[in-house]
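Note that one protein chain is taken out, while the other chains of the complex remain in position.
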Amino acid sequence: MVGIRRGVVGKASYSLFALARNALSYHEDWREAWRSPEPKKHYKVIIVGGGGHGLATAYYLARVHGIRDIAVLEKGWIGGGNTGRNTTIIRSGYLWDESIALYEHALKLWETMSQELNFNVMFSQRGVINLSHSVHEMREMRRRYEAVRLNGVDIEMLSPSEIKKMVPIINIDPNIRYPVMGGILQRRAGTARHDAVAWGYARGADDMGVDIIQNCEVTGFRRKADGAIEGVETNRGFIGADKVGCVPAGHSAVLAEMAGFKLPIQARPLQAMVSEPVKPCIDTVVMSNAVHMYISQSDKGELVLGAGTDSYNSYAQRGSFNIAEHLMAATVELYPITSRLRMLRSWGGIVDTCPDASPILSKTPVPGLYFNCGWGTGGFKATPGSGHVFADLIANDRPNAIAAPFALDRFRTGYLVDEHGAAGVAH
Amino acid sequence: MTGMNSPHQTNRITGTHVKGGGRVDRSRPVSFTFDGTSFSGFEGDTLASALLANDVHLIGRSFKYHRPRGLLGLGSEEPNALIQLARGNRTEPNTRATQIELFDGLVAQSQNRWPCLKFDVGAVNQLFHKLFPAGFYYKTFMWPASFWMAYEHVIRHAAGLGKAPEGPDPDRYERMHAHCDILVAGGGPSGLAAALAAARTGARVILADESTEFGGSLLSEDDVEIDGLPAADWVAQVVAELRSMPEVTLLTRSTVNGYYDHNYLTIAERVTDHIGAVVPNVPRQRIWKVRAKRVVLATGTIERPLVFRDNDRPGVMLSSAVRGYAVRYGVLAGQRPLIVTSNDDGYRTALAMHDRGARIACIVDLRTEPDGALVDAARSRGIEIHAGHSLVGSLGRGRVQGAEIARMTGDGTGLNGAVRRVDCDLIAMAGGFNPTVHLFSQSRGKLTWDPERFIFVPGTNHEPQVSVGGCNGDFTVAQAIKDGLQKGVEMAREAGFTGRKPAAPEVSEPKSTAERTLWLLPSTRPVGHKGKHFVDFQNDVTAADLKLATREGYRSIEHVKRYTTTGMATDQGKTSNVNALAIVSETLGVDVTQVGTTTFRPPYTPTTIGAYGGRDIGALFDPVRTTAMDGWHRENGATFEHVGQWMRAWYYPKKGETLRQAVDRECLAARTGVGLLDASTLGKIDVHGPDAAEFLNRIYSNAWLKLGIGRCRYGLMLKDDGMVMDDGVTTRIAEDRFHMTTTTGGAAGVLAWMEEHLQTEWPELKVHLTSVTEQWAVASIVGPKSRDVLAKLNDLDLSNDAFPFMSMREGTVAGIPARVYRISFTGDLAFEVNVPRRYGRALWEAVMAAGAEFDITPYGTEAMHVLRAERGFIIVGQDTDGSVTPSDLGMDWIVSKTKPDFIGKRGMARPDLQDPHRKQLVGLLTEDPNEVLPEGAHVVADLKPQPPMVMLGHVTSSYYSPNVGRSIALAVIKGGHGRHGQTLSVPLVGRSLKVTVCEPVFFDKDGSRKDG
Amino acid sequence: MDEARALSALDGVTGHSGGAWDAGIVLTEVRFPTLLNLRGTAADAAFGAGVEAALGVVLPAAPNTVSQADERAVLWLAPDEWLVVATGEVEGLQGNLEDAVSGVFATVVDLSDNYVCIRIEGAQARRVLQKGWTLDLHPRAFGVGQCAQSMLAHAGAILRQTSDVPGYEVIVRPSFAKYTWDWLVDASAEYGHRVG
Partner (left out) sequence: MQQIPCPWCGPRDDWEFHYGAEAHVARPETPSDKSDEDWMGYLYLRSNTKGPFRERWMHAAGCRRWFNVIRNTVSHEVFAVYKIGETPPPLPGEAPAAPDTTER
């Protein structure tokens, strides 16, 4: 492992031992997890967007490709975009081979992330269940099950009673409006502590010399005479770069327009909420497309509930109340014991939805400018894989096999990776 | 366990020498249990006031360290005293004792402790607390890697506070829409005044307060008079006037909990929680969804705790709460209180306590030279005042027994005197007041920092609204009322009403002098070295944790919040947020405004999920749509399938039949005799106008201009990307009129799609579209004997010549006016009879009766699927998924080559859609004719013993076909059209099947059966 | 025609009166009114005149208003769309209307079976409806002579006020009739309801 500071200064490494030793000095000697440097005049690579994907990109650029002269520019605070406001569902059981390859690549990286980063991201492989509520959904579910299985990825089909065994609080009465008819389970899937992912990658990248610059908003792009990228305008002045990778999630269309092109992206509100904390009552993640709700319980004890998107464009980080209201009705309908629990906080994010519900990992009409976006409602799970392949794309100026199907050109040729069909609420 | 405690009520104020005895009804004792012990209180008490009256201070345990905790506050700001309320399926975790109204038989339990509140094993965490600073879990539990799930198990069980109920909720919840001119949030003096002024103009006013009665802080004051009346009497007078006005809605126990866009607010009303009994049909709680023309925010203030060593001990309370318990509930929270204050308001508490018989231990005043009427009043009562002193720490076991105080340096950052011990049984903290700006912020108003008074006040607003009184930074009753009246009438005027501002009443109240704000009181040793200085009580976040976070680089207040969890507890930082950000700003040496606040989000206080769900549960969760024949299907034993919102008959098992047996029987009957299908759910659209044919020509991929009147045609609808969107048969009823059918699930989408094109792309086309889906009930009479059956009911000439395939005739069937379509979804002779919906069942029964001699067999959607698959007819949404073109389906014949344009034409010309290796629809035959492939199974050319394998595509439809006498399947596979005759494999779990690719037509390949 | 064989989507659904107490909520099915969907150009004088001649009712031009004369009501649905609600003598009504507007681009579609009409009346009728109807029904905002389309809970509905009692008519598609009826009964539970 490339641990520049961590390797040398043992104190910076995290462990129970380090905690004990630091306790003796009242925890006053911990060093900062990442520096807050002033931006330099020029970098080899600038990453725009300090979400999980952007930070992971910088980390892998440094770690795998040996590029250290990197800045991550974040307009607010790192992890404050969708990384900090998602319901943290991680799985790789998608429909199309291309998607399964991408998300499974990520899932494998999740499995070693805490150790690799020396930062506990609490990746909890508690399993994710997708429910089916009609004959039609059962058929679609079977299709996805087979696709995942034949890709060599773990997946199981469950009957209602098997689901009930794993999720005792679920209502499997066959006479309800959306009866639980079956489900698929990916055991290796689960959740992670979302903020820690951003922080862990930031710390790891910083360790290798990456400058993480917060409160630095990119306001424009500067191009050379030959059209190639020259650098970015920011609220803290111009910063030059040989290559620029944009990973701005909800703001991808805004940045693309600054660079002079349009993306097939619409920014939509997506809401989530948490209940007050209670003792453990649900041990897996359960998603239901038909009723537009999904649920898990955080380690602190809150039920984490997610809904569907609103249908209009918005950058407000809030959605309409009726979506929240429906989500809660659906929660009570499927999990009757939740009725007397209380909703503690609700919030919204801006998701960059793509026509085929698949991401964009691509070169752009501007040489040296790359985009990683379009993850919509389901990109948290991809964080490490996305960063890994995007770093590769930036470093080599060509997509690798995993990234290639997700290039922008698919919208011209018609080779879409349409994950709407079976994914619905696409987490 | 349960022994009735003698009702000694040590803290209940008695005697006549005190002003009032609180607002409880002493003639109505009420008994309740807490952790199994019985106690009593009075009607009007909260659980909190009753416990205090019974001298119970230890009420809960904290989240992380399991520290013993008592009450801090008086209302919804309470972070500590969380209760597991009631039993069985009515149990409710994390309920604030301060908001639980007492009723006879109330059962309360402490939480987050084991085995009991006094001896909590979890408290061992305190021994290791040094290992558990903020964010410790990010630094450990990583080895061995596989152990995280085990660590997590333990962590999860230690966390979580209360317990969820185990069964469904027996209570009822409702929601209500409301509209008003003025919504007033908060019914203290300012809110009452605003409501009154607005209401007098005739405006529609809703006034909501989360407390049990209106009056707000006035109910907790005994030193305020308004127009010569004690404040509470003035309140009663105003409320009485409001109550008499028909356009005023008064809501108590009602929290304005959400402020959404465009003045849409939600109110959570607790309707029956306080009576402890279930009233049949009456909701337990109700969510009001209010659209208000104008909003007046009058939510008052929340007092700030002071941050000193061990400031979390039971018996350390907010000063205003201590006063509130005394004045409003007639309870002394302690007999020997110490008041530590940054301002004059602490003196009011001292006076109120003193005058009710408490012995004030002393007042510790952070100010060096306190002065003014309130200070004089304390001095004149002989109360000891330690000016310029810090409260260094609390002392005691389980509960406050004393405090350490010392003189501070002039700048308030250190101590410069000896630490002295003061005996006391209560510490009242008066740290100044924060305006309750939550709703203002939720509505996206911008806060302004007032550096003089160290508070955030509302700045520019985003919605049409105003803030008045305490929440606007106006801390006197006189100002609150004056402003309330003024703004109330202004808002009414903005909402279109006229009226004059009522005269402001005369208010007498104590005058306050300047305060001195210190966020973190100086201590003998640096924070973190000895004891704990709590900022967020519930989540056990200390000043040392906040400093650690900033030291580690988590400097944005949002990072501090997420790293330490400050402000993330069930109180959402009502008492901690401002202290936390002030400590962070001091630590970083930057201005509070630079640090900023975290985002306020709904709900203001946690709100029951069931209340938000309202009655949208069970049968009312989502409508189930049924057809006119539904009753018959039910009475005749059909099983049902959900298709979108529709409930359709799936198959009609006879006694003892399995699905397969029933479907086989139904399928055979439809091919050999006659079957009857309820096809009512198909979408139907009346397309009418001189340009109707031209319109269809653009919408469908095939040609429509020349279709004859009375003739039907199958059409495929594409999207502009060239993918199949819907299909159906459309009939020309008249020169300018067509009857279009769509798939059941696609109906609404198709209508919307066509309307969009008419209104926005081709407004020049004269066409009207009307959904007539439910105007018609449809019975499909199918099979070789269908003509015989229909002939019995109908006087039309049904011969092939007179009534050819793909045509429509109007007439009567069984005496009912009908349109009969000779179309077929099975390939066999068939008649689709459409009658007005009201006659649907009559038609069905008549056909069944007429068909009896032919053994007519009703069949459901499953047999329908088999029958159409036998003929290779697709189902959009099953054999297609939005990524399939007509060409992929082998349906090039339906794509016009001559039309210059139609929707989908250009899209189909894109490179990938022309690729011969695309997935294409084929038929599959298994080796074993009895083996039915699972739908969704995948097809491979190169079978491997284990996954992964390269997949070619998947099975979209698969059935046993009794008519073909074997299993049949449809699949989309790569380059399928060129693979006919190839043998491929379908790998299943533990085995695989060989399949032969064929044409997707299995029965009646030449289509000769359609004429019977 | 044979009315005895006609079944409404509410037959067998309406059941009995019930609820907490009789607050005078009366729920009634208005059985089989004639409902005609009328499309045409409001600005076209010939169209307006034709409609008036055939129905004896002025075509309402203002959004969400109703013109009514005796047993004929015309409800504004959209700038070029109206719903004719007729009871009593309706024989030939559709034909007359079609003839009257035949000279202009206009269409008449019989939707008598495409909807079910429920009347709700009583002192608490407004409160009951407001549990699921988002638009303001306060007399200052909505009254006799007005109509609106929106959702009543989860069913698309046309609502109009028919009396000051207050009384309203809720028009929904038949497949939503049972849901709507059940919803109204449930929402009335607090007050009690009677089946009219």
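Read from first to last, the chains carry the letters A, B and C; within each, the first residue is number 1.
Basically, a residue touches a chain if its C-beta (ideal position, glycine included) is under 8 Å from a C-beta of that chain, and two chains touch if they have at least 3 such contacts.
All figures in this text were calculated on a predicted structure; none of them were measured in a lab.
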Visible chains in contact with the missing one: A, B, C
Residue among A:21, A:398 or A:412 that touches the chain left out of view: A:412
Hidden partner chain, touching residue among B:230, B:618 or B:907: B:907
Which residue of C:56, C:79 or C:143 touches the chain not shown here: C:79
Chain not shown: contacting residue from B:761, B:892 or B:999: B:761
Touch criterion as defined above, residue of B:720, B:915 or B:999 at the omitted chain: B:720
Absent-chain interface as seen on subunit C, which is shown: 63-64, 77-79, 81, 134-135, 148-151, 156
Where the missing chain touches subunit A, by residue: 251, 253-254, 257, 262-267, 310-316, 320-322, 355, 411-413
Missing-chain contacts mapped onto subunit B: 260-262, 264, 291, 444, 462, 720-721, 752, 755-756, 759-761, 763, 900-901, 905-907, 909-911
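One rule holds for everything that comes next: only the chains that are shown with their structure count from here on.
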Pair of chains joined by more contacts [C-beta pairs], B-C or A-B: A-B
Rounded Å distance, subunit A centre to subunit C centre (Cα mean): 49
Averaged-CA centre spacing for the pair subunit B and subunit A, given as whole angstrom: 23
For subunit B paired with subunit C, centre-to-centre distance based on mean C-alpha positions, whole Å: 33
Shared interface positions of subunit B, touching two or more other chains: 175, 289, 616, 619, 622, 624
Residue ranges of subunit A touching subunit B (in the complex, touch as defined): 14-16, 18-20, 23, 26-28, 30-36, 76-77, 79-80, 84, 97, 112, 114-115, 118-126, 133-136, 139-147, 149-152, 169, 171, 176-178, 193, 195-196, 199-200, 214, 275-281, 297, 299-301, 316, 318, 320-321, 324-326, 328-333, 336-347, 410, 412-416, 418, 420-422
Contact set on subunit B toward subunit C in their complex: 174-179, 204, 280-283, 289, 291, 615-616, 619-620, 622-628, 631, 645-646, 686, 688-690, 766, 768, 770-776, 815-817, 836-842
In the complex with subunit B, residue positions of subunit C that touch it: 1-2, 5-9, 12, 19-20, 32, 37, 39, 80, 105, 107, 109-115, 127, 130-134, 136, 138, 140-141, 153-155, 173-176, 178-179, 182-183, 186-187, 189-190
